[in-house]
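Every protein chain except one is present and positioned as in the full complex.
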Amino acid sequence: MSIEKSADKINGDFRRKSILSLGQFTPQDIDILFQETPRMQTTVEGQQQLIDLKGQVVSLLFYEPSSRSYGSFASAVQRLGGGIIPVQNPEIVASVAKGETLEDTVRTYECWSDGIIIRTRNPGDAAGAAKTAQFVPVINAGDGIGEHPTQALYDLYTIREKFGRLNDLTGVITGDLLNGRTVHSLLKGLALYQNNAVFLLSPESLRLPPKDITELTNEGLRLVEIDSVDDIPRDTNFWYWTRVQKERFASLHNYEAVKHQFILTPELLRTRGNDNMLLMHPLPRTGEIEAAIDLDPRSVYLRRQMRNGLFVRMALLALVMGK
Amino acid sequence: MSIEKSADKINGDFRRKSILSLGQFTPQDIDILFQETPRMQTTVEGQQQLIDLKGQVVSLLFYEPSSRSYGSFASAVQRLGGGIIPVQNPEIVASVAKGETLEDTVRTYECWSDGIIIRTRNPGDAAGAAKTAQFVPVINAGDGIGEHPTQALYDLYTIREKFGRLNDLTGVITGDLLNGRTVHSLLKGLALYQNNAVFLLSPESLRLPPKDITELTNEGLRLVEIDSVDDIPRDTNFWYWTRVQKERFASLHNYEAVKHQFILTPELLRTRGNDNMLLMHPLPRTGEIEAAIDLDPRSVYLRRQMRNGLFVRMALLALVMGK
Partner (left out) sequence: MSIEKSADKINGDFRRKSILSLGQFTPQDIDILFQETPRMQTTVEGQQQLIDLKGQVVSLLFYEPSSRSYGSFASAVQRLGGGIIPVQNPEIVASVAKGETLEDTVRTYECWSDGIIIRTRNPGDAAGAAKTAQFVPVINAGDGIGEHPTQALYDLYTIREKFGRLNDLTGVITGDLLNGRTVHSLLKGLALYQNNAVFLLSPESLRLPPKDITELTNEGLRLVEIDSVDDIPRDTNFWYWTRVQKERFASLHNYEAVKHQFILTPELLRTRGNDNMLLMHPLPRTGEIEAAIDLDPRSVYLRRQMRNGLFVRMALLALVMGK
């Protein structure tokens, strides 16, 4: 969790910076990014071709399966006029299969491209890649149970789009708080703003590590661990539901025991929700949301949230790599 | 086989329509598509860059192996100025690996792209995807043993290119008529026109289902099941040979027993063919055509038929997604 220490702070200048952790961002940096985002929405909806990345090529190095990060970044680069080098499963299709290290793979792909977007299995891998890369920026698209900063950025954008602010908010985060990298990054983001509180609800074995609780609390975020959906206060601004991640369990038995401990149902929403809230989820999901919730106007996980993901990632690429 | 019922008829307007089945097309719709096709051929051969899809990105979601559909659609989109999100084997590389449903995957990819081209394992999956997608058109690139409408469209184009018409034709279709989706779609296409007849020749276990025979016959197509190559009439317009599809058999023994029951040989062509016919095959092939046939001027499966596939698919994309 010391990823942010090895990466440069943005401090108002995104150009050629690697993006590894929410810890690099100040609220002012996030403001700059969010000011750039509506231009992306407008052009995508108008099917206009942007040229921010024209003449550039971006490597997509995905060591773990991905639909949202891979797909949205592949789209974002091309909508900005750039080209892509798609690499899914480098263990099979690339020289990793011949015993190549991550370092050499990164050095190789920075020879072909003007930027690298990377998803890896181990926390810190993206920071390592950024340290290895001497010439091009690296964007962390999820490093195991570490961070997923661009996910958190578009989650924050979605919250701000709804409430017009990122301070004075109360939310609930449910699911795998131990292994969920999107959770780790989102909490860091909320801690940047004044007077936010998050209620944490997870299986006993998947609680947010005490070290994280201490750090985030020290930064001013109010964290309240609760044991039951009955403890959710009625007046929250958002519920951020997450999946218990099967791929992080060594034992299938342990996974089965907790995977559906907390389910988002219409009944729960009636008893613990309110009319003006957001229902969010980073996806993928595997049964922790009842189908009826999809149609609820408060739910944004199937469209608004992901759609913002495309726009925010485009804005980030334009700021980091654009001319 | 009721896929077409859930999809809108085209009725002269392709814009933003999902393309799931030959059943959506009238002869007039096919005329519109075929009138657009020569422009594609001219520009491809002139290596000109079209801009019909400029500013757009298309997802290629391929759940089954594919060379022709994947490759030709990837080419078509880019030749029209669009970008691609290539996804092959989503069970391995995408969130399907984490237990995501096809519905959620479709919802996700429609957030990143302006259209989805999908190949799936199960009949009806493409129609299901089109129903799930709320914002972008879905094009069926083969749904298991269901349909493969764009394949049938370029088969029809190839026949019309040769004979100048799609009525008053007699053909032979050989191979796996039970599981062959290209056969199912082509027969639907031929049934749209007057006075067509098809001789059906297949292993006993792989005959066209009686329900299909009844439906197609009711639509006016003359179908004649024959038992031997000796029953092929000499004056047919086309032979449409197909592969017995190993991947549809549960038992390898059953596959081996029938895979090479009907082989297209020079001798057969001499005894049952004529000078003005077309030799077609949707490919891939696995031994059911003798090598010498490749050089026969009547054979179009290695170039003309596939090349038309590129042009017709480009025309379809331009009509469905173009500005």
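By letter and in written order, the chains are A and B; residue numbering begins at 1 in each of them.
The rule is short, and it goes like this: a contact is a pair of C-beta atoms (placed from the backbone, for glycine too) under 8 Å apart; a residue touches a chain by one contact, two chains touch by 3 or more.
The shown structure was predicted, so the numbers you read here are calculated from the model rather than taken from an experiment.
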Options B:Gln41, B:Asn89, B:Thr170 or B:Gln261, residue touching the unrepresented chain: B:Asn89
Residue, one of B:Leu156, B:Leu221 or B:Met306, that touches the chain absent here: B:Met306
From A:Ser18, A:Thr37 or A:Thr105, residue that would touch the chain that is not displayed: A:Thr105
For chain B, the residues touching the chain missing from this view: 43, 46-49, 62, 65-68, 70-72, 74-75, 78-79, 84, 86, 88-89, 243, 245-247, 283-286, 302-303, 306-307, 309-310
Residues in chain A touching the chain absent from view: 54-57, 59, 81, 83-87, 90, 92-100, 104-105, 107-109, 111-114, 134, 323
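We take it that only the chains that are shown with their structure count from here on.
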Distance from the mean Cα position of chain B to that of chain A, given in whole angstrom: 39
